[in-house]
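Only one protein chain is missing from this complex, and each of the others stays in its spot.
Chain IDs A and B follow the sequence of writing; residue 1 opens each chain.
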Amino acid sequence: MKRPVVIPAALLFAVVLILAMVDLAPPALDLRPLVAANLASSGVAHPVTAVLLNYRAYDTLLEIGVLLLALVAILAVSESVPTTSSTSATSSDLLLPMLGRIAAPVMVVVAVYLLSAGTSAPGGAFQAGAVLAAAAVLLHLTGLLPGWRQPGVSLRWGLAGGFLLFVGVGAILLLVEGDLLRYPPDHAGVLIFLIESGLTLSLGLILAGLFLFLSHDKGDVG
Amino acid sequence: MTSGLLFACVGALLFVMGVSGVLLIRHLLRRILAFNLMGSGAFLVLVGLAQRHGVADPVPQAMVLTGIVVAVAATALALALVRRLHALTGKLEPPEADDD
Partner (left out) sequence: MTDPLVWLILLPLTWASLAFPSGPGRGAWLAIAALGVQLMLVLLLVVDVTESGILVRAVGGWGAPLGIDLAADGLSVAMLLLTQVIALPLAIYARSYFSATAPEGKYFWPLCGFLLAGLNGLYLSADLFNLYVTLELVGLAAVGLVAAGGGARQIAAALRYLFAMLLGSGAYLLAVALIYAAYGTVSMKTLAPLITAEAPVVIWLAGGLMLAGLMLKTALFPFHFWLPPAHGGASAPVSALLSALVVKASFYLLLRLWLGPFAGLTAGAGLLGWLPATLGALAILWGSCQAIRAQRIKMLIAYSTVAQLGYLFLIFPLLTGEAALRAGIMQAFAHGLAKAAMFMTAGVLIKATGQDRVDSLAGAAQQLPLTMFAFGLAGVTLTGLPPSAGFLAKWQLIEAAMAQGAWIIAVVVLVGGLLAAGYVFRVLRQGFLLVPATSADTSVFHPLPRTLEWMALLLAAASVLLGLRGVELMELVSLGGAV
């Protein structure tokens, strides 16, 4: 019923948009020289990381908040299961658990590399956290790690810790330097690395949690 | 036409496909996929159009990274809701709208 309206309207919009984009003149302002000029005092060598964790670090702070919030919302939605025995997906396959045992430690090493590479090359906390989370998911799928039920105290602190660290550093800088997340150029590199390390752990837990908490809700019947 | 502009045009198409999908598809998993298509379209426009003259710009790239994380969070929440709905009703389609 909605189809005859939506599809022609969408096509018309796409055509107008593409024609308008092709026609667009170069922008009046170019931020690239500004990004490059301040790179030396930003504490990192990679421009994208500089934007993410220094120039627009406030966006990143709120973004981690969104991710933590989504996890809390998922926990609020999921059924409260009494924490009895945690059933692990038992696999009769021998090869799969073995591969999991080999791959997971390697993935941890990769995550540490991505974290440290982030200052000068593509990488950083989010990518490292994603690899950590993938390791956890892999372990779960190979039957080595049970799915998560409602999180205990230490897991909850681990999930929120990275964000709290980020907020804490931001607040201290506000008190000391006078602006939220204003890094002193001499210590910017250290502070950013501190935040990124905390975020890597918490992001790994949060992203793994998005999968492992869900795998316990009796969603699928198959 | 530079490659950046081409990306932006593809992004515009993906965006309208995604929006149409979210509006028209009743199956909830597909609707979540359509939302992700829409988001990817917007990200492609953001990055592609900014480098339509050939030089990469780190600011929109960082914005897209932020946007991707937000989209991941939204997708996870949507999946959790769909699973819960499926657990409660056994269906992957929303119940008929009741206005009272």
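Here, contacts are C-beta pairs under 8 Å (C-beta built on N, C-alpha and C of every residue); 3 or more make two chains touch, one makes a residue touch a chain.
What you see is a predicted model; the values in this text were computed from it and never measured.
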| item | value |
| --- | --- |
| Which residue of A:Ala45, A:Val77, A:Ala103 or A:Leu194 touches the chain not shown here | A:Val77 |
| Given A:Val5, A:Leu34 or A:Ile102, the one touching the chain that is not displayed | A:Leu34 |
| Residues in chain A touching the chain absent from view | 16-17, 19-21, 23-25, 27-31, 34-35, 38, 54-59, 61-63, 65-66, 68-70, 72-77, 80, 150, 153, 156-157, 159-160, 163-164, 167, 170-171, 174-175, 177-183 |
| Touching residues (missing chain, whole complex) on chain B | 8, 15, 18-19, 22-23, 28, 31, 35, 38-39, 41-42, 45-46, 49-50, 52, 59-60, 63, 66-67, 70, 73-74, 77-78, 81-82, 84-85, 88-89, 94-95, 97-100 |
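The criterion applied here is as follows: only the chains that are shown with their structure count from here on.
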| item | value |
| --- | --- |
| Distance from chain B to chain A - Cα centre to Cα centre, in angstrom | 17 |
| Chain A to chain B touching residues, read off their complex | 2-3, 6-7, 10-11, 13-14, 17-18, 21-22, 24, 26, 31-32, 35, 47-48, 50-52, 55-56, 59-60, 63-64, 66-67, 69-71, 73-74, 77-79, 126, 207, 210, 214, 217-221 |
| In the complex with chain A, residue positions of chain B that touch it | 1, 5, 8-9, 12-13, 15-17, 19-20, 23-24, 45, 49, 52-53, 55, 57-59, 61-63, 65-66, 69-70, 72-74, 76-77, 79-81, 83-84, 86-87, 90 |
